[in-house]
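Each remark here refers to the structure printed beneath this line.
Part of the complex only, each chain left as placed.
Chain naming follows the written order as A and B, and within any one chain the residues start at number 1.
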Amino acid sequence: MIKVGVVGATGYTGLELLRLLVNHPQAEVLVVTSRTEKGKPVADIFPSLRGDIKLCFSDPQTSLLEDCDVVFFATPNATAMHQVPALLKGGLKIIDLSADFRLHDAQLWSRWYGQTHAAAELLDQAVYGLPELNRKKIAKARLVANPGCYPTAVILALIPILEAGVIDPQSIIADAKSGISGAGRKAELQNNFCETSETFKAYAVAGHRHLSEMCQTLNTLGKQTVSLTFVPHLVPMVRGIHATVYARLLKKKIDIQSLYEERYKDEPFIDVMPAGSHPDTRSVRGSNFCRLAAHIPDQGDILVILSVIDNLTKGAAGQAVQNMNIMFGLDEMAGLTFPPLSP
Amino acid sequence: MIKVGVVGATGYTGLELLRLLVNHPQAEVLVVTSRTEKGKPVADIFPSLRGDIKLCFSDPQTSLLEDCDVVFFATPNATAMHQVPALLKGGLKIIDLSADFRLHDAQLWSRWYGQTHAAAELLDQAVYGLPELNRKKIAKARLVANPGCYPTAVILALIPILEAGVIDPQSIIADAKSGISGAGRKAELQNNFCETSETFKAYAVAGHRHLSEMCQTLNTLGKQTVSLTFVPHLVPMVRGIHATVYARLLKKKIDIQSLYEERYKDEPFIDVMPAGSHPDTRSVRGSNFCRLAAHIPDQGDILVILSVIDNLTKGAAGQAVQNMNIMFGLDEMAGLTFPPLSP
């Protein structure tokens, strides 16, 4: 059994990690830390885990993380970077679900996150944990930067066509919609039921932190600086991201459907749906799947890609477990085989 | 008092019309027809109107519509076109909330609605009932084709910039999101709570009937055949449309904010929000307002317009009442002055 620690497990990402890990056939949760809830049984904070986990939250300062084989950071941004260096020296593997190690460029990171990076020397060795792009590197990595939820949905929509060079990299628009759990488990008025239910809105149109994360990967895929317009929106639902991605095709008569099916034919968690499909987010709820469908309306030159994931699973904790499986040479689907919850 | 008839009032659009009309200071509902519910008190079908309306649904065949000054059709498509000619001959004014008289081209109509138009000779005199474009024509019209909900939200977002010629008319993308009431008051599995709640999806990516309606108006505004990619989505909420409209700017250094404020400064129901705003659909719930916000992310060349309306009000019944007010020379806001319901 792989011995697992989870740092900062009081958020929704942490809860989702625990849900997946207590059911994982080859992993065992050894330590769960939380500054705010230390000493309390995890199941007191998360009654859905009553019976599944007996641990109490321990103090991040004094917890025995070094006894673990791997530590997941489900902490707010700018937290993991302070603890990761020591743990890496201790020989542990790290999967960071925050944004601390996603950008290669420390200065770019500073601009978006408002402070100097505390472990910039590690940015080079951190592997961006999108298995569909970086599976081999992840297998050898000691530090994996788990991708953000929006980037996961958007990049998976774009990999086949950017790799194949069939779209204009200057024409990409990603209109993305997220459930409210993406905003985290926080006491904020804007997340109040009465502020988010029975309404819909865009936010951060002027610029969202995930934009730079997306561009970093898309630039590599497109072999040039791509132009991406990214507008996120809030949907009155708990889980799910739906990205509607638009791009201009460079030539007609491309068999887009085959392009996607071929690129993803060996991917265990990518489902290229039949031509004409409209994937809904509930079809992946609680699962690690990404479902994709490609459309060319009116046989014109605008390609529309629909991409759905569960933001807490493939967009966070599920992908993190997938990365753990790869890093430890397990079956990549271990602990992730259950079907989505629908309805 | 203006004497009003409502044909086909058992849908959500009909209910919304009645909600507005029973509260209108200068209108009186005389006749409400329904084939399926004839003979039953309106308030039995719509308990929210108990105390506000004493009428029973009457049979559309035998009802005394000719005693009215104006008749609203809240019928399914391809119904009004059979009844409107006779009523017009009787001297009544007609506001049709269905799609029967929105397209000028009978052949185009036939292609989208799957049958020959029964009153093609009226298409020329029907006025497209978007007051922000056609106020003067509406004032003189005897037959108003009330715009569709998506077209209302999208066209209002585009009028200032197409009129000003500052965007490339070949670059328009409208990513639109609608509450479930847009699908109508029907016994359909796909509208079941368990099929639509806690999920999000696109639909009709291959082509939606509202596309031709939008293009007809946008072509005129843009003085050329525009290229519009339109993708509608379903939001798990009852009311509201949010259109996120993208277009490529033809030149930099345009004061977009002023352009919108100037164009709409005398419009009673258009609210151009301050630069940087993110209007939410609840801010217009139950009201006839459209709120707009313009963004140019990263000072690039892609303009993003956010446009919100209540699909049942400004997107249907509210705009119909606004049109009635204009047609009868009333204060354009009569019966439409109450604030939105929030939260």
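Just so we're on the same page, contacts are C-beta pairs under 8 Å (C-beta built on N, C-alpha and C of every residue); 3 or more make two chains touch, one makes a residue touch a chain.
As the structure is a prediction and not an experimental result, all values here were calculated from the model.
Peer 1: 2 identical chains shown; how many in the complete assembly?
Peer 2: 4
We adopt the following convention: only the chains that are shown with their structure count from here on.
Peer 1: Whole-Å distance, chain A centre to chain B centre, using C-alpha means?
Peer 2: Their C-alpha centroids are separated by 39 Å.
Peer 1: Within their complex, state which residues of chain B touch chain A.
Peer 2: Result: residues 173, 175, 177, 179, 194-195, 197-203, 205-207, 227, 229-231, 233, 235-240, 242, 244, 246, 276, 278-282, 285, 295, 297-298, 300, 302, 304, 306, 308, 343 of chain B touch chain A.
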